[in-house]
Each structure stands twice: as structure tokens, then as C-alpha cells.
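If you scroll down you'll find the structure; I have some questions about it.
A single protein chain has been removed from this complex, and every other one stays in its place.
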């Protein structure tokens, strides 16, 4: 790894993410803001670099930020597409700034190969929780019948993992058939339309629905409502407030909370404290450089508790407890 | 009653109108003549409110007025029939007639089509046109459209109290003889209600119809003549600034063509729905004129020779060589040039300058391995601007802003400079002033001397007779008769009409 | 007796024939495609899209283009939900007021669009594209990026209440389509759209206030986008800043597939209806017949091209761009 230069006092802090049009990213940013407030700064001092789903803009914005701050900065980032992570972290290293990433990076890219400037990468192992929700779904279906999966953008990593989770669970339920899995692009409207088409194709054969995220589930529920179908077992992912409410109402069996608020805050905190020299990344073990984020399964049983704990009043986290809630070192297949 | 005082109009680089004084009184028919680019259309557009003058004033009944747009002018009883066709072809005839004035048939913006059809029927009766007002305009012939335009202007009769001024900008250029007569009759009948301003390049028509004639040159009114006060020659002299040869078809320069050198041979050519069994031969030095009524298939023959249409039957030989799959590109390579009738659409590219237009068909001559030699192109353009007296500020002038006649000159220069030795001319003098026409006639004779063969669709029968070595009369897509036109024993108008109709 | 089997008629009915052919094709592969219930599903998917497409039809008939639909739909949908919630959260409690208000807002945004285009003389493609960004941006600003749920059962009857097997919103969309047809064929404004599309300068010279017509057209389009937004909320029970996404290319594709010429003056809202149905049927049918997902983009593209090729009168057009 390369040697980090002398600690930066009061680095500028930025979050680079997809867009402001989703509950998930809003929550991430709220965590980032909570973190900067913990430093006694105003919320506005967290700079938003919005890439609008464009890797090109993601990289260009980050470079512009590096230039503007002269490298005196700490960046939290989702690189949008995994190949984009390498040029991003290399640019940050070359500028002498610090970065922590989440979600998207290629398997051959590791913080310890880049050096102290690439502080950490956090991702969520979606396969296990998706498998768990699938099991909940299958139990509700009585262990038999047909299930459809409505996925995310086909090439996205989490979309792939969440479908894999479903497939893993299927192995233990020989009487359940995966009727079809098609991408709904994380999108509510696509979700309704895809679900409607599934209904035509499979009709009553569908006795359960596995959705790759909450937004898709909203669409599925509406497609079913239009048909007067009220009691279809459905599971989702993300643990957004609306979805949790649906779980409490019994319209959704389960969703998975990845605590984006904490993720957003801690990712910024890692980059920041590495930049200030509060800790030296290269002195940390590998499980502190590449680790899984926390996942919380939300079902009807615990939804009310969950809501009270995480949503009604956002818990205040210790932003120096970097690895407390994390879930172990990332394993590659 | 209507007056312009010291009106000015400038365009970038051009003073199109220079201190023009103009007046017209009740019931008067005023002719307006001038060479191409003299400013006639501009003057009409100022009167009509489409352009706002840069100086001077407009008076109606002695009171100054300002028109923000054509609508203001219409409300004061001024209507215009345009030089270029101005009906919207995807609308029905009745919609066109009442376009902009549907209020009379509508309540809360909802149109009562029955009432409109009835009213439109009345207007069409005025111009003696017997068609269903619900017809979609695109299915009408050019002449019918011109009459519809007149009918449209005449709606002013009902709409506006008081006297009207109707502007006719070259209304006759697309009309056949009979239709012109009908139009003139209508105009005379209507002088009880309206005054007319009449623009035409056909001096005889202007002399016949007008009470007074304004002569324009270079944006100025150079003379006003009353009926019978001057000969056409004198007026033409003023327009062009030089004497016009009375023999302007240059018959004295007509030489026999070289019958041993066939350039184009059509035999038994068929285009379904257009022409049938066409056989003709064009020789070097020959002017072959296709004569027929509108829609008889003349254009289709030109386009076949130019490769824009592929015959279903028959053969086409160019310079002795049989060509089966001719394209326009192929035709140009074989030395064919085509001056289309719709010069604004097919003749010039508006938005490109003079030299770019001139070399468009012959870029390979001005390029080496695909690289253009712009200096050469410009030199060429300058040469032809001088040769044909094209009114353009420079070779950089946008052809879209040239007057109609000057656009036509650019098109002619394009082919002539490219050395085409088979020229297809479709109404090459349409909209040209007399001076420019002379230039074209001279050019045709020069071309013949150089051994060029010309297929001509003339603007008038006189022109056809005057210019041609050979006349082929076409009716309903079939050849009726072939005339040899040796100077001294040319066929008469009557001879031709007999076979045309 | 006029001949029925003319070339013109064949071309005029080509989009409709394509639609029938697609239905036959999909039915042959999976017979359950041909069922009243599936048609209802297609109709639900098509209803908001139809309103967007009808709106943009007016613009395309004028020879312009409008790309602001995504932003306008998102913004009006979000405003609609906020307003409904502010007015008590149910139709009965006075929330119905939100409907005319939002329609007016849609028309007003369209007017702004038209104003920018006409008065600043910015070609409509760019003006509307930029205004679309502004619309989406405003929706983000208002929601902060969150979802606004709105679930008044009376309002959602648009989705849940069925007459003859089709939900109410399908009839609402149908009525709006008839309204659009009436505007197109029986009002001065509607005919002016055709006049402007057929020859703007000529229309101007005839005294048509082309600028006003253009602005009115964009305003009318905005009105229909707002209808689409309301139907979309009825369909999904929520609004967010991405509610309008995917409408842009989809609606214009539909309009063209239905036989409306992009260069103006030709076609109308019935063509648009057929076009929207073609696209909706393809989207539904591809899933119903179990086409692998990675092939869907290509197949949609190919079918759309075939539909356009069949419905183009190659003799009547000199060229396309």
C-alpha cells in the first residue's frame, strides 16, 4: 500500500450516490448528515455528489470535488457500477484524499492494495437475508405452490444476490416451483406491469411473490389490489418506512433492513477519521477494511418494535464505533 | 385611399426598399413590374403587414396605420395571394378558405362544419370552382389551388366593411391560358369592391389588366405609367436599364442540330399512371420542347431521363449507351443536368451559400480524394455571379435569401458550369424578369452551339415555339404529335393547342 | 361504392392490423393472453400512458416535440398527493378540489413550456427537455426524494371498481380520449394544430396566431399530462419524483407507431390509441409468452420497427429524418 501523507485537519466531506429520488439514498444521506452534525458542523457542510445513475458523472464529480478541495477531503461513495470503483479510488489516492465505498466494487479491488487512502469498503450480503425472506414466504405458502421473482436491474450485484438467495431457499422446498424471474428495475410502475403480466401467464399458479426491493413490492401489491387479490404472500427488501408499515398491516410478510442511515454515517466517518489521522487504515485488520453491513429481518412479529427502534426516532449512533454493528469480513466466491 | 410614403426596408446586407412612394385608389388595378430582386415581393409584404417597414409611413384614407402582422392588415381589408403556393395541403379546402376566421362558424371554439361548408361553397362559386369544400387540398391541381387562394382572399368581402385591397403576387405564373382569362375576368368584376395590386413578369398581362403600372428597380420606384401611356419595350427598358431585344427567343441564332449525334433515346417508356409508350430522341444542339397541359406527364419524362424515376417498360439510352438502373447520380455522371420546377424545394438548398449551391452537383470536380478546394469553388461562383448578373451580396450570400429569379439563376449556373451536355429544363424562366429571361434564352442558344441537347418544358407556348427545334405534344401521358420547328415555318399556337386538348 | 381495399386504406389501417396480428401471435403462443382479464391488465397499464401520448400527439401534430412529460407527470402527481392530503386526505372531505387544481397546474406548466419555446425562440425539443429537468427537480425538492402515499379508498375506486370487467380509470381515460378527439376534430384550436403542422408560415400569413396556438398546444399537453399523473396515482396509490419516468420514449414511440408523422400535420389521437395499445400489448405479451428477459429490448425494438414500416406510405413521403 502507498503511504498516506500527513493527516488532514478539517477535511471537506462528500457523499457520492445515485439520486435523491429514493427513500434508500435519502436515508443514507441522513446518516451522513447526522455524522457531520456530530462534528459540530451544519448539515449543509456535507456535499452531495449525485451521479443520477451515470458512472461517468460519478467519476467526473468526484474528480471535480478533489480538485476543488485540493485533495483535502474525505469521500463516501457508491461508485454506481462496480467497474467504476477502481478509477474512483485511484483518483482519490492520486489526490491524497480519503475514500470509503459501499456496494459497488469489483472483486479484484481491495483497499489494502490501494493504500491508506482507500479506507474501507462495506457491502451487504444480500444472499442470506433474501434466503431468509424466501423461507418465510415459502412457509406462508404452506411449502407448496408457485413463486415469481421480480428483480432489480438485471446486471446489478444486489439484484443477482437476492435472486440467488431465493434459489438457495428453493432447494429445501421441492414442492415449490420458481415460475419465472424477471427484472423490474427497482421500479414501482415496472413492478405493477410485470406482476399483471405474470398473472396472465401463470394465473392461480402464483401463490407467492418474492420482490427484490420494497419499491417493486408496492407495485406488486397494487397490481394485486386491482384484481381484488388481498392475501397473496409477498416478501421484499430494504426496510423502508412504508414497507415496514405494510408489514405491520400484514400486507407484506417481511422485508430486510440494511440500516442505510448507519451505513451512510459510518462510511463518511471512516473516511473522515482516516483523513484526520484518528486511525491508520493500514494498521487495521482486513475485516475492518472490507466488511458486511448489518441486516435486520423485519417481520410482522417484530415490526412494531423495529419501527420504534429505528424509524420513529432515529437512534443516535456513536460514529466512532466503526465496526460494532458490522457483519464480518467480505467473502468472495 | 391606400398610400405608402418614403417606405424603407432593410435586410442584412440589402436595402430592399429605398424610400418607396406608392398609392392606390378605389377600384383601381395597379400593376407592379420590375426585374428579379427589385423588391416587389418585399413591397407587397410590407403592404400586407408581414414585414414592418424600417422607415416611412403607411396611410389608409390619409390616416397613418401600423400593422403588427398580417392579421392587422386583413382587418383593414388587405388580402394577399402569394407568389409561392400558400394553402395548407393537409387541411380541407373550406378550412383553408376560412383559416384564422372560424369564429363566424364556431361557438366556444367548437366549429360548425356544416355552416362552414355552406359558406365555403359560396366563396368557391365566386371563383367559379365546382369542388366539394371538404376536399383535402393536396388532391387539387395547381390551378385549382390558385383559385381557392383567390376565393380565400375574397372572404374579405363579407368580413370587412368598406373597400378592399387585394395583392396578387405572380398569380398567373402557374396558370394556363384559360385560367388566366378567368382570373382577369374575376378581377375586373370585383373592382366594385376591391382594388388590386398585380405583380407579374408577363408584360402583356400587366399591360392588359392594369390601370397604372409601377416600375421598380433596385428597391426604388423608377416610373409610374398609366394605361396605354407606354409601350412594353419602354417599360422593359426602365426595368432592366437597357434595351431588350424584340426577338428575344433569339430565333436568328437557331442553328440546325446535329442529327448524327443522338444524346438521349427513349423508346417505348412506360411509367404506370404517368406516361405510356414514350419514344423520343434528343440530339446534340437540339432544343426539344415537351408541350402539354398541366399533369400531362412532362415532368415524369424529365425525371425518367434524370434517373429519379425508373420506367417499368422500354429502354433509355444516353449517348448511345443503354442504361438500365439509372440514378440521379448516374445521370449527372453521364452529363445530364436538371433544373426542376420547384426551385425553392429542389433547386437550391436554403441555408447554403451561393458557391456551395453551385458546386453541389459537381463536387468531385472541385475535390481531390474527397477534399474540397474551396478557393476554386468561390472563384467559380464569382465568375457566374458576374456572368448572369446574379443579385447577391457575395458568393457567401445564403441562397435562401435571394429573390426567386436569382435563385433560378444560381440553379442554371450550377448545371451550366458543371459542363452538362444534356440539360433538362422544367419551366426555367418561371418567375424570371425579362432581362433574366433574355439571359436564359441566350444561354440556351449558347449551349446548343456548344452541342448541348436541351429538353425543355416551357413556361408559355410562345416560349416553346420560339426556342425549340422540335416540339413533342403530350396528352394524358402519350405522345400526340411531333413538330419540326425550322425558323420561318414554325407551328402556330393553334397547331399545338389542337393536339394538347 | 367507394373502394374499400385501396392502398390508402390499407396504410391507414396498418397500425390496427399490426395490433390484431400481435394479439393473434401472442394468443397462439399462450392462449391465456386472449382473455378479458388480461385485456383489463393491459388497459390499466395503458391508461396513464395513453393520456401522456395523447398530450404529446397535439404537439407532434404541430410539428414540434415535447419531452417534458416525465417532469410534468412527476411534479403534478406529487402536488396532487400533497394537496389531497392537505385537504383532508379523502375525496369526500373536499379533496376532490385537488383534481381541477392539478389539471390547471398541469396546463400552467405546459403554458410555461410553450412560453419558453415560443417567446425565447428555443426549439421545443430543448425547451421541453430542460423544463422536464426542472419539473423532476421540483418534485425532488418538494418530496425531498421520499414517496408520498395516498390511499383514499374512494379515489382508488378508479383502480378497484370495475364495470364490465374494466376498472373505472379505463373509462376515465376513454372519456378523456373522446374529449381529445373532439378538440382535435371539432374545435378551432384542434384544426389550428393541423394548420401549424401543415405549414406554419402559411398559417401565420393567413392570420392564425401561431404563437398562441403553440402555447395553447403545450398547455393542452400539460393538461393531459396532469390527467396521466392523477391516473398514475390512482394506479399506484403513491407519488414520487420518479412517477413520470419511462413515459418519454414510450409515449413518443407509441405515437409514431400509431401512424402519427413526426414531421407534423398527419394522424391524430385514434392513431395514438392504437400505438399505445401496440406498445402495451408487446410489453405484456413478451412476459406472457415467457420471452427471456435479455431478449425483450431487442424484440420490442424489432416489433416497433415492423409496425412503423407497415404503416408508412412510402410513396407519400419523400424522405424521413
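Think of it as A, B and C in the order they're written, each chain with its own count starting at 1.
Convention: contacts are C-beta pairs under 8 Å (C-beta built on N, C-alpha and C of every residue); 3 or more make two chains touch, one makes a residue touch a chain.
Note that contacts and distances are computed from a predicted model.
Student: Hey, which one's the missing chain according to UniProt: "Pyruvate dehydrogenase E1 component beta subunit", "Cytochrome c oxidase subunit 2", "Xylose transport system permease protein XylH" or "phosphoenolpyruvate--glycerone phosphotransferase"?
Tutor: UniProt lists the chain left out of the view as "Xylose transport system permease protein XylH".
Student: Touching the hidden chain in the complete assembly: which of C:15, C:48, C:95 or C:145 does that?
Tutor: C:145
Student: Who touches the missing chain here, B:137, B:236, B:361 or B:403?
Tutor: Answering carefully, the residue with contact to the hidden chain is B:361.
Student: Touching the missing chain, which residues of chain B?
Tutor: Considering the whole complex, chain B reaches the absent chain at 12, 308, 327-329, 331-333, 338, 340, 345-352, 356, 359-361, 363-364, 367, 370-372, 374, 400, 414.
Student: For the chain that got dropped from the picture, name the residues of chain A it touches.
Tutor: Touching the chain left out of view, chain A contributes residues 20, 29, 44, 47-57, 59-61, 63-65, 67-68, 70, 81-84, 86-87, 106-108, 153-157, 160.
Student: Where does chain C touch the missing chain, residue by residue?
Tutor: The missing chain touches chain C at positions 63-65, 71, 116-118, 120-127, 129-138, 140-141, 144-145, 200-201, 249, 252-253, 256-257, 262, 264, 293-302, 304-305, 308-309, 312, 314, 317-321.
We adopt the following convention: only the chains that are shown with their structure count from here on.
Student: In whole angstrom, how far does the Cα centroid of chain A sit from the Cα centroid of chain C?
Tutor: Averaging C-alpha atoms per chain gives centres 34 Å apart.
Student: Could you state the distance in Å from the CA-based centre of chain B to that of chain C?
Tutor: Here chain B and chain C have centroids separated by 43 Å.
Student: Two-or-more-chain contact residues of chain B, please, as numbers and ranges.
Tutor: none
Student: Using the touch definition up top, name the residues of chain A that touch chain C in the complex.
Tutor: The touching residues are 19-23, 25-26, 154, 180, 182-183, 187-190, 192-194, 196-201, 203, 218-219, 222-223, 225-228, 240, 242.
Student: Which part of chain C faces chain A closely enough to touch in the complex?
Tutor: Per the touch definition, chain C meets chain A at residues 30, 32-33, 35, 37-38, 41-42, 44-45, 136, 139-140, 143-147, 149, 156, 159-160, 167, 232, 235-238, 240-243, 245-246, 283-284, 286-290, 293-294.
Student: Under the touch definition given earlier, write down the residues of chain B that touch chain C in their complex.
Tutor: Those in contact with chain C are residues 50, 69-71, 74, 80, 82, 86-91, 95-96, 99-103, 106, 109-111, 113, 152.
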